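With one protein chain held back, the other chains of the complex are shown just where they sit.
Chain lettering (A, B and C) follows the sequence in which the chains are written, and residue indices restart at 1 in each chain.
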Amino acid sequence: MKKVGIITKKGMPGAVNAVRGAVKSLRKKGFEVFVESELASDLKITGYQRNDIPAHAEMIIVLGGDGTLLHAAGLIGGREIPILGVNLGGLGFITEITLNEIPDAINKIASGKYSLEERIMLSARVDRRGKQVFKAGALNDVVIHKSALARMIEFDARVDRREVTTLRADGLIIATPTGSTAHSLSAGGPILYPTLGAFVVTPICPHTLTNRPIVLPDKFILEVSIKMGDEVYLTLDGQVGFPLKVQDTVKVRKAGYKTKFIRLSGRDYFEVLRTKLKWGKR
Amino acid sequence: MKKVGIITKKGMPGAVNAVRGAVKSLRKKGFEVFVESELASDLKITGYQRNDIPAHAEMIIVLGGDGTLLHAAGLIGGREIPILGVNLGGLGFITEITLNEIPDAINKIASGKYSLEERIMLSARVDRRGKQVFKAGALNDVVIHKSALARMIEFDARVDRREVTTLRADGLIIATPTGSTAHSLSAGGPILYPTLGAFVVTPICPHTLTNRPIVLPDKFILEVSIKMGDEVYLTLDGQVGFPLKVQDTVKVRKAGYKTKFIRLSGRDYFEVLRTKLKWGKR
Amino acid sequence: MKKVGIITKKGMPGAVNAVRGAVKSLRKKGFEVFVESELASDLKITGYQRNDIPAHAEMIIVLGGDGTLLHAAGLIGGREIPILGVNLGGLGFITEITLNEIPDAINKIASGKYSLEERIMLSARVDRRGKQVFKAGALNDVVIHKSALARMIEFDARVDRREVTTLRADGLIIATPTGSTAHSLSAGGPILYPTLGAFVVTPICPHTLTNRPIVLPDKFILEVSIKMGDEVYLTLDGQVGFPLKVQDTVKVRKAGYKTKFIRLSGRDYFEVLRTKLKWGKR
Partner (left out) sequence: MKKVGIITKKGMPGAVNAVRGAVKSLRKKGFEVFVESELASDLKITGYQRNDIPAHAEMIIVLGGDGTLLHAAGLIGGREIPILGVNLGGLGFITEITLNEIPDAINKIASGKYSLEERIMLSARVDRRGKQVFKAGALNDVVIHKSALARMIEFDARVDRREVTTLRADGLIIATPTGSTAHSLSAGGPILYPTLGAFVVTPICPHTLTNRPIVLPDKFILEVSIKMGDEVYLTLDGQVGFPLKVQDTVKVRKAGYKTKFIRLSGRDYFEVLRTKLKWGKR
């Protein structure tokens, strides 16, 4: 892993200085660095389009919050390049270190003192009149949601071609273990331990109150067909959006590739939960 | 109450026959009838614009589901004309009778054998840079919601000018007792007994899990200011939509007028809950 | 209000010194003080049985947490003597000041710089074969609960003699607005604003998932009849327990008296919610 790409949160204040520091530390250790064009000119180095960076790199450092990291995971897709998430503010669910820990982290990586943690991703495709019209991957979640102005949507859910139910709701979240602590949790879903081979299907504001979150083995394929609903959208990791039409079918399954996080700290998953969910006291 | 307006669900199959029957029954009892233009020509009587009907009538019969009834309540607004809700399908939360019970209902009304049940309504107004840009009423609920493609919204809530909290969520529902069994219930809100002088503020998918539904006396004024969020909409009773901008303030209070339902059956509220929520067995 | 009773949490460390300080401050301002026997001997003053203190006092200072305050409210019952709650640890939902604020608080009270905040209480009675076998009041909640070893209980609920439903659950909480942030909140109930004229009925682990919390006007009487269940108990404010038998009927209504809290700080209710529920950040 001698080629390192750096992806930075758009409009992040102090980005130039942060990246300059990281580049310096990386070069000192003999890494080749690939930086986005916006920052490269300030740093007087060659710049690359963000989307092209994963093609050049063997490892990606992400400066930003969980959102930027999700975006980077989407760009990396099937390349399975390890990601080091650097949080700018407080601790994130999936970011690993904070800004001032970068030099130390680079030293550790250079001397092989890290581990890789794999997380499953979801793959979602949309079929319209028998033809695939959209396909993309997600690390956190695939969400089907009505527009703010539309009434409820109605859809049929099937698992491995078996009928589950006809559901009327504001939307539906299909979340990986990684995404179980994000949107799905807010909608009433459970926390899934990161290594669990499963995804959770969580309805948003279901009309039928007994439509509860259901956790399925990740070998299953979930199919959702839109039966009714004027303006329905598919979003992946809260970032990529695609408008759905009545009779469209969304197929969600485990992706053929994983996201790999670089782990340095030995910070335990339950410690993250305790901090982020403020366990300890009410 | 000798002047009766009839409002019918748009595109309802069999509407002409249903209305013809109702008109016949009403005229036999000496009522003057006001019908929408679309149906009037078939019935060979004078027709009116739907929006104008409340101005002519002393009572409104609504043929449709709870949705059409909500729409009619909005049209009636401050006129406080009594409504008789006629459900086309199964029992509704707020409709009173079914189609074939119309003749009997008209007899009862003609001989004064009915009671009026009052329900509070909400009034919502939007202020933008100190100026009111929108105002309307709602019988069920006022909803502030992000678009399907947008990330979470952030807003400040105040009650009677006192700070409540800064909230990050997909949206916020302010529901009357009447609306407490609709969208708010799906979002995790409680049921409010219809005559309770209160409204419930229910967050939709709140980022902070301890942001729970809160029931407030209906003399309070709730103010919500949009702090962050690209595409945010205000909807009333799931029907009227208005796009909100950052820094807009939405003020929600009890309306100065009420909706009045004509009650004939003595059907008890808890019986409605048992039927609609399928209590009795799991 | 020149006669002040002091009630202290049992086994509270440092109680003698805390009470000594309070007694000194009170006497300086000309108050007559009534203290429990356990502490009185250390203070070399006349002591009283805890249960007798309200009969002597015109005001009660409670040193302890929300639990001790609930106990004191129960002792005071219909006497409606104002209570000043002093929290030993962090901020409580209903305690008003902390230990070191006592002298300042006494000065304010002596010079009339305080307000009284009234909270409704519940009255619960148990009828067995047509005869009343138990009666007591509660400031927070009345709970009907199965024993840990028993299976689910089944009971009929009626409101003002109208059937609500037959419920199968682990238990049922009837909470005042004051109690809505305690056990009921943990069981999924909403927050009720303190001045709301209502109580909330929250099922604990209901077999039927659509049995949701319901908020009722406080003029209603709730009747719960035990139909099935081996070991069922009634508890008030988590303190008083009474074993129920099959066919017993528990009647819960608003008590004829209120609890009066002395308010000094102008601390707003929403500020308490923000602090106790950790609103602000996830």
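One rule holds for everything that comes next: a contact is a pair of C-beta atoms (placed from the backbone, for glycine too) under 8 Å apart; a residue touches a chain by one contact, two chains touch by 3 or more.
Small disclaimer: the values here were computed from a predicted structure and weren't measured.
> Pick from A:Ile191, A:Ile221, A:Val246 or A:Leu264: which residue touches the chain that isn't shown?
Going through A:Ile191, A:Ile221, A:Val246 or A:Leu264 one by one, A:Ile191 is the residue touching the chain not shown.
> Check the options B:Thr176, B:Thr210 or B:Ser225 and report the residue that touches the missing chain.
Once the missing chain is taken into account, the touching residue is B:Thr210.
> Any idea which of A:Ala55, A:Val215 or A:Val240 touches the chain not displayed?
Only one listed residue reaches the unshown chain, and that is A:Val215.
> Would you mind spotting which of A:Lys44, A:Arg129 or A:Arg162 touches the chain that isn't drawn?
Looking across A:Lys44, A:Arg129 or A:Arg162, the contact with the absent chain belongs to A:Arg162.
> From the list C:Gly14, C:Gly241, C:Gly256 or C:Gly280, pick the residue that touches the absent chain.
Considering all chains, including the one not shown, the answer is C:Gly241.
> Identify the residues of chain B touching the omitted chain, counting contacts across the whole complex.
On the chain B side, contact with the omitted chain comes from 209-210, 212, 276-278, 282.
> Over the whole complex, note the residues of chain C touching the chain we left out.
67, 145-149, 151, 169-171, 183, 185-188, 204-207, 209, 231-233, 235, 238, 241, 277
> Touching the missing chain, which residues of chain A?
159, 162-166, 168, 185, 188-193, 195-198, 200, 207-217, 220, 268, 270-271, 273-274, 277-282
Definition applied: only the chains that are shown with their structure count from here on.
> Take the average of all CA coordinates in chain A, do the same for chain B, and state the distance between these two points in whole angstrom.
Between these chains, centre-to-centre, one finds 39 Å.
> When you check chain C against every other chain, which residues touch at least two of them?
209-210, 212, 277-278, 282
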